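Have a look at the structure below before the remarks.
Missing here: one protein chain of the complex. Every other protein chain is in place.
So, chain A:
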Amino acid sequence: MSVPVIAELLKKHESELLQEWIASQRAAGIRTDLIDEGTVLNNSRELLKLLSIAALGGIDDLGSAEWKPVRNMIEALSRTQSRQGFSPSETATFVFSLKEPLFAKIQANCADPASEMLKASQLLDKLGLYSMESYMTGRESVIREQQESMLELSTPVVELWKGVLAIPLIGSLDSNRTQIVMEALLEKIVQTESEIAIIDITGVPTVDTMVAQHLLKTVTAAKLMGARCIISGIRPQIAATIVHLGVELGDVITKSSLADAFSVALKELDIRLVKGSLR
């Protein structure tokens, strides 16, 4: 198989292409606040080199082994850029800005510039799309990480007193989170050998039957481990809603505020707080 014209051009005019590519990136605007020109130059030189090697084996199948180094580099660059805060078009411009200089070289050196340009254009479009895909994958992994860290953040179990735990629930309680909340609470009960756990739902906007069911299951599980639960932070509108839903809270102690629940807990543990006497 003959060497593709584009591969020859890339090899022959490598340094010129690099200069012009950098120039066209500069014209499109380089985010000097996020990346310095030296890095841009190195990246461009590296990618150009990889491109000219890969193109030797044909430019039709970017999935082939020859193109792997190019794909890897674009993927790594695009992912990094998505984390650094580049916009999608800024990321795609890196690849697309090679079009102009490459087309100029084709125009000047080829007998049949139109068909070569079409091929070059298809090649760069594919690489541009690939960089976009990698960019999106990078973004998605950021979102996933944030979701996971939010799950952890939102379930702190705190010890209010020796033997009294509190778990302030905030936000909507759907199955995933509730599971984590429940496990965290049960673990902490064992760890601290607590007798009373206060589940505060002040920050839960909606208590529907699923949330109620999760709460009741948590209470039952805690009871099996020898701890009593108090549910606090039940606001008037939530109370009215629970009644109409027909949810029976059974013998669970409920209080309207965390402070009330805490004083009940202290009373149960037979602890009395005495105001310091005046001297």
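Criterion: contacts are C-beta pairs under 8 Å (C-beta built on N, C-alpha and C of every residue); 3 or more make two chains touch, one makes a residue touch a chain; residues count from 1.
Simple rule for what comes next: contacts and distances are computed from a predicted model.
Engineer: Out of "Sugar ABC transporter permease", "N-methylglutamate synthase subunit C", "Xanthine dehydrogenase family protein molybdopterin-binding subunit" or "Anti-sigma regulatory factor", which one is the UniProt protein name for the chain not included here?
Structural biologist: Choosing among "Sugar ABC transporter permease", "N-methylglutamate synthase subunit C", "Xanthine dehydrogenase family protein molybdopterin-binding subunit" or "Anti-sigma regulatory factor", the correct UniProt name is "Anti-sigma regulatory factor".
Engineer: Which of A:V3, A:V142, A:A240 or A:I271 touches the chain that is not shown?
Structural biologist: Residue touching the absent chain, from the options given: A:A240.
Engineer: From the list A:I6, A:L98 or A:A212, pick the residue that touches the absent chain.
Structural biologist: A:A212
Engineer: Mind pulling the chain A residues that touch the left-out chain?
Structural biologist: 172, 174-176, 205-210, 212-213, 236-238, 240-241, 244-247
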